[in-house]
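Here is the structure we will look at, set down as structure tokens.
What you see is the complex with one protein chain gone and the rest in place.
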Amino acid sequence: MPRLKINVAGLELSNPTVLASGILGDEASLLRRAAYSGFGAVTTKSFTIEPRKGYKTPIVAKVKAGLINAVGLTNPGYIAIKDIVKNAKVPGVPIVVSLAGSSVDEFHRMAVYADEAGADAVELNLSCPHVKKMGMEIGHDPIYVAKIVGDIKGSITKPLFIKIGLSDNYMDVVGRALDKGADGVTAINTVRGIAIDVYAKRPILSNIYGGLSGPAIHPIATRIIYEIYAEYRASIIGTGGVEDWRDAVEFILAGASAIGIGTSITIRGLGIAKEVVEGIKRYMDNEGFKKLEDMIGYVHKT
Amino acid sequence: MPRLKINVAGLELSNPTVLASGILGDEASLLRRAAYSGFGAVTTKSFTIEPRKGYKTPIVAKVKAGLINAVGLTNPGYIAIKDIVKNAKVPGVPIVVSLAGSSVDEFHRMAVYADEAGADAVELNLSCPHVKKMGMEIGHDPIYVAKIVGDIKGSITKPLFIKIGLSDNYMDVVGRALDKGADGVTAINTVRGIAIDVYAKRPILSNIYGGLSGPAIHPIATRIIYEIYAEYRASIIGTGGVEDWRDAVEFILAGASAIGIGTSITIRGLGIAKEVVEGIKRYMDNEGFKKLEDMIGYVHKT
Amino acid sequence: MSSYVRARVNSIAIHTNDLKSLTLRLDYNLTVAPGQFVMVWLPDYEEIPISPSHSSHNYMRLTIKAVGETSRALINMNVGDELYIRGPYGRGFNLEREGKYLLIGGGYGAAPIIYAARRLTLMEREILYVEGVKMRGESLFYDEAKNIGIDAVLVTEDGSSGIKGMVTDYVANIIDDYDILLACGPEPMLDKLYLMALEHGIDAQLSYERIVKCGIGLCGSCVIEGTGLLVCMDGPVFTVEELRNSSYEVAEHA
Partner (left out) sequence: MSSYVRARVNSIAIHTNDLKSLTLRLDYNLTVAPGQFVMVWLPDYEEIPISPSHSSHNYMRLTIKAVGETSRALINMNVGDELYIRGPYGRGFNLEREGKYLLIGGGYGAAPIIYAARRLTLMEREILYVEGVKMRGESLFYDEAKNIGIDAVLVTEDGSSGIKGMVTDYVANIIDDYDILLACGPEPMLDKLYLMALEHGIDAQLSYERIVKCGIGLCGSCVIEGTGLLVCMDGPVFTVEELRNSSYEVAEHA
């Protein structure tokens, strides 16, 4: 029996699948359901200082190669983290709390609060592609990211992940964040896109722009995971378009220690975590991998 | 009968479909075949000053949402443009000559040569994602692009297009290029990605990195077309993942005046040009569009 | 999740000032089972979930109550106007079970119920259609049920027509004569039926509402608080067992 337990930057997972941030939102019973369905860890939707209602519908649009969403960071505000973490906790399944701030101070306040509220890890969303002044706009500035990370790092006890998206300078962002003590990297967030309905003759999303997820972004994510691992040997939660064990194994061979899963839940349901884990196990058995660690970044060894 | 004739930045097309650069390469008989099969215009593979053999195989990898290629700008060198243009010419089907230089001077030399050789338009490839020192590395520098365009503009008689890819600053690049007299914009090139074979346990492409094309990039292209049109009302050859008339119409409504088609030729064959054109015609009939001009950028009007 | 199908308003039935049924003609076939829902998008407004009161090939009837901007804009549409539909989504009523069916619709909740009633009638099942409204003139499908030969009862709170009282009180009296209960309507009504079904040990399928934004199980907005159940994927129709097993708790109103 191959070993799927894995320590990702200090986060102990019984298997490498992680519910990606934003999927199923923030409600404790849903996070619990995801945890019971087999995920190695669950990530909350990104919290902001103030509650956010999110955008008007439509908030999702189907495209051939995936999905475009602009939910708009709907969340009850960071104060709710405490109750949610308490109620969502399932033994053996860590909760990663995702945060979207618009300043060093906001990130700091929320990170400290999440840490004290019992989050098992904190993830900084530096890459939401469809909310102004949050996410992407901050995440594209390496100096600012370094400041945010440096500022939080000494103040919390749990592993700190940064979540990045596609940009021209993500290598610089990651390098500086790691220098400042970030423990791991979640890669990637959605990629900015638009879908137009040819009969309605207008963009589908109320926000016009949204984030592309699903199979479309898998090769882009593979590339980013590959590059980050090659350069920094960082702990990576590889995310983007994972629909089956093969997609997951690609990420692991490229350098991911864990696998975030989002969009494909809409097609496969929450059972996808178990399916992916079973598939990885079978693969490891066939290919002679004894433990996950032996697979991580394997393509860099040959 | 709706009118599909369109003038794209000075280029007269009998219909809005354009064979995308690099597809089917540079050989005159192939470009001729594409022209006869119904494309409104054909684009050559990008030429470089020196001949290039291109990369070792594998040069393509299939992914769920498209294709990743790293052909490596295989071409016989720009001197061959003359013969190719002469032999590839089909009455009524303009030839766009694509150029990939690594300096202002290289671009200038090739552009002037192509102009004199009878190219109907010149396209500057500022966005090849997998060849060092060419394409992307130049295209990400707005000041340099402006210099290249400004330098060429007065020296050639034919319409000048810049071909851009996904980057953080393409809006700046396009803005400056248009200021310096670029006549149109081709958007977008492929997006950098990696595919790994889980059994071979290594990246498939000999070059490791390649360019993602096909359905995966269609929503990203739609977004870029939308933004460029919204900001600059530029003439755009929308390219990326067009497989059918619906994909094409999305681009046109977003702001494209013409539609580049590449990857889907491998699935649908060259007949795709006719299929797309027929589909657009039917759509225009049903929706009451009398001429293509009325459709271009329509989503910005509502 | 599918893309949108364009639909045009073909005819409009006015039930009250705030409640209309729009019969739509779709560009493509899209058949929705009784109890399933579609997302209805009216550009310039929002996209909202609706459980059709009828659906067949490229025809669909939506019965809509104006409660906010989008629902009001919808009932103000004219014949020939366009709207956009995606779906079907969710799990509808299970009509495969053998036995006597008691169908209960409250307010616009009668929409999926009349559709289920028609389908069950075609399947030659024994059914009773019960519609509960405040007063005479608010009834939506009682006449339609009668006209097509379905056993039907109208319950009005003020007694202005049919039987006087709360529909749940009426149901309490007859529930033991039935094997299967299907219901859609205001949450207090559903919750009462939920408790009643638990008490009487009757097989009940109840259609609940929450704010549905994505419709495809991603955003979590439609969760039934505390249960981990999603209206858009696990529902909108839930059996009493499903609710109980997920620790569903009725609110104070029940």
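Note that the chains take the letters A, B and C in the order they are written out, and that residue 1 is the start of every chain.
Just so we're on the same page, contacts are C-beta pairs under 8 Å (C-beta built on N, C-alpha and C of every residue); 3 or more make two chains touch, one makes a residue touch a chain.
Small disclaimer: the values here were computed from a predicted structure and weren't measured.
Visitor: I'd like the shown chains that the missing chain touches, ordered by label.
Guide: Missing chain, whole complex, touching shown chains: B.
Visitor: If the hidden chain were put back, which of B:Ile6, B:Ile23 or B:Ile280 would touch it?
Guide: Answer from the full complex: B:Ile23 touches the omitted chain.
Visitor: Out of B:Ile59, B:Ile148 or B:Ile164, which touches the unshown chain?
Guide: If we include the chain that is not displayed, B:Ile59 is the one touching it.
Visitor: Since one chain isn't shown, list which residues of chain B touch it in the complete complex.
Guide: 22-30, 32-33, 45, 54, 56-60, 62, 67, 69, 71, 74, 197, 199-200, 202, 204, 206, 262-263, 265-266, 269
Going forward, only the chains that are shown with their structure count from here on.
Visitor: Can you list the groups of chains that still touch once chain A is no longer counted?
Guide: B | C
Visitor: Go ahead and name the chain pair joined by the largest number of contacting C-beta pairs.
Guide: Maximum number of inter-chain contact pairs occurs for A-B.
Visitor: Which chain wins if you rank chains by how close their C-alpha centre is to the centre of all protein C-alpha atoms?
Guide: It is chain A that sits nearest the middle.
Visitor: In angstrom, rounded to a whole number, how far apart do the mean CA points of chain A and chain C lie?
Guide: Between these chains, centre-to-centre, one finds 37 Å.
Visitor: Nearest whole angstrom, what separates the Cα centre of chain B from the Cα centre of chain C?
Guide: 51
Visitor: Would you give the residues of chain A that are in contact with at least 2 other chains, written as numbers and ranges?
Guide: 199, 202
Visitor: Mark out which residues of chain C touch at least two other chains, giving numbers and ranges.
Guide: Within chain C, no residue contacts more than one other chain.
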